[in-house]
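In this view, the complex is presented without one of its protein chains, the others remaining in place.
A, B and C label the chains in the order they appear, each numbered from 1.
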Amino acid sequence: MKTGTPASGIRFSISSVLPWLLLVALIFLPSAGLGTNLIRLFFLTLVWIVTSVAWNLVGGFAGQVSFGFAVFYGVGAYTGALLMNQGVSPYAAMAGAAAMASIASLIVGAPTFRLRGPYFVIATIGVNEAVRVLMSNLAITGGASGLRLREHGPYRQVEHYYTALGAAAIAIAISAVIARSRFGLALRAIRQDEDAAADVGVNAYVCKLYVHAIAAALTGMAGAIFARYAAYINPQGVFAFNTSISILLMPVIGGIGTIWGPVLGGVVFGAIEEQLVANFPNIHLLLYGGLLMLIVLVEPDGLVGLFHRIVRRRGSDSRSKGIDKVLWGRSRLEGREL
Amino acid sequence: MRDLSLFCAGFRVGFRALRGGIAVALLFSATSVLVPESSRATAAADDTISIGVVLPTTGREGKPGQFQKEGIELAIKKINEAGGVFVKDKGKKLLLKEVFYDDGSDPQKSASLAERAMSSDHVTAVVGGYSTQLGQAESVMADRYQTPWIATGAGATAIFSQGYQYAFGALSPVEVLGATTVEFISKLVDQGKLKRGLRVAMAVENTDHGVDYVGGVKEWIAKHPGYFQLVFSENFELGSTDFSGLLQKVKASKADIYLADAHLQDYITMHRQYLQSGMRHQVVSYGARGPESDARKALGAGTDYVFAGIWWSQRLPYPQVAKFIADYKQFTGREPDSWYAATSHEAIRALAAAIEKAGTTNHAAVRNALHSVELKNSLLPGGVLKFGVNGQAGYPFVIVQNKPGDKVDIVYPKESATGEPIAPRP
Amino acid sequence: MMTAADFLNLLIAALMLAGIYGAMSVGMTVIYGVMKIVNLAHAGFMMMGAYFAYELFQRFNIDPLFGAFLALPVFFLFGMAIHWLLVRRLPKSDQPTLSSLLLMFGFWLVLQNVAYLTWGNTDMSILTPHTLSVINLGPITISTLRLVVFAAAVVSMAILQLILNRSWFGKSVRALIQNPYAAQITGVDDQKISRMAFGLGTAFAGFAGALLSMLYSFNPDFGRPFLVRSFVIIVLGGLESVPGVAFGALVLAVVETFSILAVPAGYQPAISFALLVVVLLLFPRGLAGLMQKKWRAA
Partner (left out) sequence: MSFDIPEKTICGFIGPNGAGKTTLFGVIAGAIRPSSGKVRLRGKDVTSMKPHALVKRGIARTHQIVRPFRAMSVLDNARVAVHFGRHSVKSAERARERAWEVLKLVGLEHRAEFSASAIPLGEQKRLEVARALATDPELLLLDEICGGLAASETSAMLDLLQRIREKGATILYVEHDMKAVMSICDRITVLNFGQKLAEGKPEEIRKNDAVIEAYLGKGALSGSSN
């Protein structure tokens, strides 16, 4: 352990080659004769991962818990869809979506980041709902009836898959870079004590706006990718408050404020979402809520924390646990202020 | 602070088992993704025809979705009891098998599950999609996977104007609903029950359903000048909780006729507040909602005299309807509630007929058969179900009216009427 | 084309709505004030309250209004149990924490699902003889039930305010709200008070739910739209005082009801949130917060 960045904790537990192996594996996955359904599942999971990682930049690194990410997801989805319907190439459209989303993030962030604590959280909820209603009444977006993509050319699922994979890779890379960067350090400072951060020269407000914009861009891109796949989007879907909640849950499940936590969270979320909804429609909320409460009360650091613990227990030395406490202090979720 | 952390630590230890539990649970769910893939694949054996069913049985549309599910299951049960569907190229009768998914009234999930059914469950066709939005989301998948898909509860024309080859709809277009409703009221005018030139106020949900409804009404009024004048028309957000403001506006518009188009929940909420605001119009209709027993339970006599244009009514004077009602009672222990179960039931029968006609479960063949199949002795108004060129069915609507004493009468069209329309509202 | 009578009707509708809103938000305020927990399970408690009234009505034919008052003690205990079972295990903080937020959200999901399993997803509603009765004062029409609910809400809030001002409990609660540390030093048992406060908040959630069951039909998903409005209201009211809530409720109700004159009905749901955002921008500590500042200055 050289420095105490939360990233490093992960970097050393998951050896630095593993991500690359994973990437290669995922690249060759479709050619391994995977069923359409599984590819679809992987695709959706990858899209979730992008949003999860993006949220973690703001909520995990900078500690600004936002319940409004569906706004960027939706803006991205709609921008992408509208552009594609104009005949713009899908990838250009996704870029456009990202841009539009980050613009939206500035419009949302500029006022809300002046707020602190619960006020920020509640404001993001408000913005989310307001935008959703707005969208279900605007004409250009097709209102509550939703918007249909006119698909150009044949539908190739694999292409969608690779798009999502690429996006996820980009997202993770960005998050890794930020975590190690000077900027990332500032974000962590802000997360822990905004005033103290200001006292050492960090311009918290601007930092928050930057990271928010980056996260929004990623989320918007994810939205566009999803829209292209679903070929039909509507406000009740992409702008739904539940979308915001899902985006927030994944990092929590996986391990908030880490690089790989949100990824892990995305994977599990994708799996749970699919399996529970498909197999136990009657109790999926129950399992969901139960899991969430367990994580909050028992394993605030999420799966990554769990992972650490298991690794340690195999090492079975009580000493290292103490050291861990010394090194990390409070867990990342425990007592984290909004 | 320190003692607290100690306390937490103690708490931790106590929960170590649980922590292990989480790990196991998560790993299970993660791995279990791969399991159904194989298991379902084997399940779809050669001697059954699997039919994907994607409907909401939870969430906002849960109730009607449930009814439609029952209709489907009843149809499948009946067909299987009769030995199944004869498929020529198999040279024998095959049983129908339902693969059900609950989309929780979420369009994204709905599409995703329809896709799952089409891509992983070897289904011959997918039926489902209750409520316009969910139907719209699902409809995309039909052509993508070249799998026949029949909407059992989505009547918006937008779905079927996309040039899809594999999308079918068991509901007549909602425009027709709007038109039929005004048409019917105009008849009342002709009979002298109502005056000419009455003022009409409309409030509809802001989905295609509502838009089409208004469209149908407006078009009719435009075509037949002198009957009515539209003085107020606004859209409202699905699932609103408080309509008092909107209703005040309606009240202020001094209309004689109030036409709304809403989903079941919104209908109940809005009509309760309508009554509480002390309004009364000569004619009140909530589009395709009205006779539902939920509404009756919620508002009692308040729902009396409400008109509804629906795709099916249990009062239809056909023998097959009586039979269906009997079976449905025996199957669920309940009377069929409004039209929901009937359309989905008929969708399955049409599908079965198409498969038999095609003589194979090949998707394209079944699709072609669906285009040409004509389901005689259907429950639906007119007694015939067939799908138009755009895949959407086109049978007439029936207008029903709630009467005092939990009575529901078909009041239009004449030939199947079971009672006289009561208007203006006493 | 809006006559004076229409206007008056709107005004009354707004007032009635304010009553409902107030009732459904106070519980949240109490809990937030003492424990700084943004209680997402509030909607769940309201839903439970509605079903509670429903069961009483169905089984023992108890009028929901009476049922609502019965809900108070029952949900008080329920809330205390929840606190003892879950909430007290949360890491302590005098700031709202993410964990508390997520815990309550998780619990809400569980409640919803339990309700699904017990009552199914059917829309339940309570039909009493006076459900649809209206009072006519010339051109003005008032729904009897709304009036009753309004009265009940106002009375209950007054009582709550009284409790907070007079009783030792109220005193220690306010002490905790103003300065947790000082309060604990001066021997306030914050665990006990928190538990009671949580119970109280839950009690009022259940109470509100039971009241609402007279006006709306409900299902396990009931309360979602009210939840977000409650946020708006308590923020308007500055998060921590009963009068603040009453004030916030009134503002929201009036704005929502009258907005209908300016904006199409479709946009109406957005009004509350727009209002929320605007207010937060103008007064980052809520309207009441603004006043408090004034008071402090004075």
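Keep in mind that, in the parts below, a contact is a pair of C-beta atoms (placed from the backbone, for glycine too) under 8 Å apart; a residue touches a chain by one contact, two chains touch by 3 or more.
All values reported here derive from a predicted model rather than from experimental measurement.
Contacts of the undisplayed chain with visible chains (whole complex): A.
In the complete complex, the residue from A:A186, A:A227, A:A240 or A:V298 that touches the missing chain is A:A186. Considering A:G33, A:G87 or A:G201, the position touching the chain not shown turns out to be A:G201 (whole complex). Residues of chain A in touch with the missing chain: 1, 3-6, 182, 185-186, 188-189, 192-193, 195-204, 325-330, 332.
The rule is short, and it goes like this: only the chains that are shown with their structure count from here on.
Mean C-alpha position of chain A lies 32 Å from that of chain C. Centre-to-centre, using mean CA coordinates, chain B is 35 Å away from chain C.
Chain contacts: chain B has residues 8, 11, 57-58, 206, 235, 237 touching two or more partner chains. Contact of a single residue of chain C with at least two other chains is seen at positions 89, 91-92, 116, 264, 266-267, 269.
Within the complex formed with chain A, the residues of chain C that make contact are 32, 36, 38, 86, 89-93, 95-99, 101-103, 105-114, 116-117, 224, 228, 231-232, 235, 239, 264, 266-267, 269-270, 272-274, 276-277, 280-281, 284-286. Per the touch definition, chain B reaches chain C in the complex via residues 4, 8, 11, 57-60, 62-63, 66, 203, 206, 234-237, 239-246, 248-249, 251-253, 264-265, 268-269, 272-273, 275-278, 294, 297-302. By the touch rule above, chain B contacts chain A in their complex via residues 8, 11-12, 15, 18-19, 21-23, 25-26, 29-30, 32-34, 36-37, 57-58, 101-104, 106-109, 111-113, 115-116, 119-120, 132-133, 136-137, 139-140, 144-145, 156, 158, 162, 205-208, 211, 235, 237-238.
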